[in-house]
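One protein chain is absent from this view; the other protein chains keep their places.
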Amino acid sequence: MTNAIRSWVKALSGSGLIGLALVVFWLLIAIIGPFLAPYDPGAFVAHDVFASFTGAHLLGSDYLGRDVLSRLLSGARYSVGLALAAALLASTAGIALALLTAVSPRWLDEGVSRFMDTLISIPSKIFSLVLVAVVGSSLPLLLLVASITYMPGSFRIARSLAVNLAQMDYVQVARCRGEGAAYIAIREILPNMIHPMLADFGLRFVFIVLLLSGLSFLGLGVQPPDADLGSLVRENISGLGEAAPAILMPAIAIATLTVGVNLLIDALPGRGRRMAGKE
Amino acid sequence: MQTHVEVRDLCVTAGAHTIVADVDFSIPRGGVLALIGESGSGKTTIAMALMGYARLGCRIAGGSVRVGDTDVLALDEDGLAALRGDRVSYIAQSAAASFNPSRRIMDQVVEPALIHGRMDRAAAEKKAVALFRSLALPYPDTIGERYPHQLSGGQLQRLMAAMALITGPELVILDEPTTALDVTTQIEVLRAFKQAVREQGATAVYVSHDLAVVAQMADAIVVLNKGRIRENGRAVQVLQQPEDEYTRTLMAAARPERAAVDAPKVTAAPLLEIKGMCASYGTTPILRDINLTIARGATLGVIGESGSGKSTLARVIAGMLPPSTGAISFDGARLPPSLSMRDKEQFRRIQLVFQNADTALNPAHCVGEIIGRPLAFYHGLKGPAAAKRVAELLDLIKLPASLADRPCGGLSGGQKQRINLARALAAKPDLIMCDEVTSALDTVVGAAILDLLAELKRELGLAYLFISHDIGTVRAIADDIMVLYAGTQVETGRRQGYDGVARHPYTDLLIGSVPELRSGWLEEQGTRPAPPVIGQPKDGADLCRFLPRCSWRICGTCEEFTPPRHVTPGGNIILCHRPEGASEGAS
Partner (left out) sequence: MAGPATRGLLATALPLIGKRIASGMLTLLLVSLVVFFIAQLLPGDAAQEMLGQAATADAVAALREKFGLDRPAPERYVRWLVGMVTGDPGYSLVANMAVSDVIAARLPNSLLLAALSALVSVPVALTIGILSAMHRDARLDRGLNVATLSMVALPEFLVATLAVLVFSVQLRWLPSIALIPPDASPWLILRSLAMPILTLSVIVIAQMARMTRAAIIQQLSQPYVEMALLKGIKPARVVLTHVLPNAIGPIVNAMALSLSYLLGGAIIVETIFNYPGLASLMVNAVTSRDMPLLQACAMIFCTAYLLLVLIADTVAILANPRLRNR
């Protein structure tokens, strides 16, 4: 198994390795970041607001004189964790629904697909804004909003995969053998979807990180006292004129995370879909 | 004779692999050389190297190619572009894919003449129409206005020849140009090619896997295997006195011998019986009035060209497509029409083996899982008992038991097809339906599968429904043969019944179109007489499907009435107004 991972890493291109390193780095930060924080992220510890890089405050201080590095280390947990959970939820639900429609009667397939097409025609940011306006933005609801927003996209890709796979000869063979729909969906179709859906999962994760940090930036996402990376950009926007690290660093942090994931997906073996992009 | 094309020490590599090595041959001016070999023999790679072209990932690593006075491999990109399509032109295997789908035929046909500045557009179009006419294309004056998707494969193949010949090239490369065609179309295309190339006085390289086709076209033959030349000689010598062992293997596989099989004991009750069955996809009728029986342990061969409905027949029997009318009985009991109404035992007794083992085996499963699933599903075998049975089955299909843990991705085409077969055998069926099981394989590998099928039949007493487009293959294995044309069953009978002269006009055309493995056969085949003039076919009548192409049609009968079934002197049942079909004595 470790050998398989080693040969897999070896096969990655240069940009893929950078991507892998960034992804591993951010996953680690999300898990142990708060323990590494030099200060309490909520404490006013610096003498100056919008201070630049110093020995005591590696990434400077924010608009209230708090330590930017500490706030970043604890904010990453929200950005990574929330997006990871939402992407998992969106992908799993999309795949499950796609498998269901692939083996269910035509009317159900058509009904579900039509409904998903409708949801896809609502641009994702608009859709999530409407949802946030109605349900609010507590953490569980943000998770739900993000996964509902990106589930139809995942469904569409999973369904087109599943429909193609359901036409494959080996599925026809299984049908002629008398296999039930559940066996066909789970044993014959699903294993061949995992690989492309993994790449799609990465993309969804990137979309969701961008969506959630965007919402937070607009003040509609993670609410104080909690703060994700997008909130950090928002609260320090007044430091823009003085080019404060407090506004640049969180934005760069998000970029390294999303760019890292994108580079990694692109380097995956047999990258069938090089369509990395936004909805 | 003066040497026109000379290839010396040609090497082509793909990354670290050498795919063509040390290839030498020469062609005299006006000669036709055939490159023959199985898939992976490097024949197409060599043909493309003649134009200084290597596909993505490949590189011409050494050697020289001379065409006339030109050292092709020494040319730069501009020099190559000037050579290709002008002095050397190429006819690809799949014309349907090789024409640009969004541009008109005429634009594409005259393009080489225009970009190489051979003539102006009006002259080029005039020459194109002349070529269309000499290639016996229908509507030569207007066919150029059409788009590729509006034309048939045989027409596109000939249009591609026109495109290749428009600049009057000195060397024409034909890369398996008839492989994608039905055999009855192939003969016309071959004839058209041969004449057109001869009229141009061009030198030609003919790439093929089919010895019989090559025998009709080539003066000299180069036999290739794994990128190296096995034999190089005049066509007559290679075909009649092959020197190389590999050439002899190819020759033996090209015309499969019938394995000695005892005639099955015909029992009173047939295993499978179909009466008056019709089937359609949506409102499009695919099969009409099919009647057949297969005795226990017997083999019924089903033959027809693409679109004849032969695969649909297997799908209907398997229950994937419920018939619209008619009854299917299996072992005396009525078989429910659809999958959901059949029980496990009915599923088990009929197994279907698909044409393409690449897509019929789930790449996510290993060999043991694939063969083990029917064991568990039908017979409840699990654990060591199942593993033991998998090993036995692998042994039966002559594969090592160690394969069981391998994913099927890395296996060869022949191995995959054997596993495909083993999965069907695991169910212990009474009837196996084989849908073109040898078509996707190289000749030698396909012949081995045929031998295996015959052996299994002898040992296990299986009955087969054997579907193929190739009459030679069907004759090698079947006891009875059924001929399908456009969804109608035009002829049915014992295998021996097809040896006589009295047969359905379509069967006659089909059998007469299969090239023989000797030079000169093509010239001996007279052009078929044009179909006799008949009246306007009667609207709404259920007429003979073969009517538009039939050289034997009778004015006043065939376009008016539904054809009846007759029994020929050979004992076959034919669907034709002529009691003795395409036989001279009957008219």
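A and B label the chains in the order they appear, each numbered from 1.
Rule of thumb we're sticking to: a residue touches a chain if its C-beta (ideal position, glycine included) is under 8 Å from a C-beta of that chain, and two chains touch if they have at least 3 such contacts.
Note that this is a predicted model, so its numbers are computed, not measured.
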Sole residue of A:A56, A:V130, A:A182 or A:L198 that reaches the chain not shown, by the stated touch rule: A:V130
From B:Q2, B:S102, B:T284 or B:S340, residue that would touch the chain that is not displayed: B:S102
Option from A:L119, A:L144 or A:V163 whose C-beta touches the chain left out: A:L119
Residue touching the undisplayed chain, where the options are B:H149, B:R198 or B:K398: B:H149
Residues belonging to chain B that touch the chain removed from view: 48, 51, 53, 55, 77-78, 80-86, 89-90, 92, 94, 97-103, 111-112, 115-116, 145, 147, 149-150, 163
Missing-chain contacts mapped onto chain A: 15, 114-115, 117-119, 121-123, 125-127, 129-135, 206, 210, 213-214, 217-220, 230, 233, 237, 240-243, 247-248, 251-252, 254-255, 258-259, 261-263, 266, 274-279
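As a working rule, only the chains that are shown with their structure count from here on.
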Centre distance in Å when chain A and chain B are each reduced to the mean of their C-alpha atoms: 49
Residue numbers on chain A that touch chain B, as the complex places them: 168-170, 172-173, 175-179, 188, 191-192
Residues of chain B that touch chain A when the two form their complex: 318-320, 339, 342-344, 347-348, 350-352, 354, 356, 359-365, 373-374, 377, 423, 427
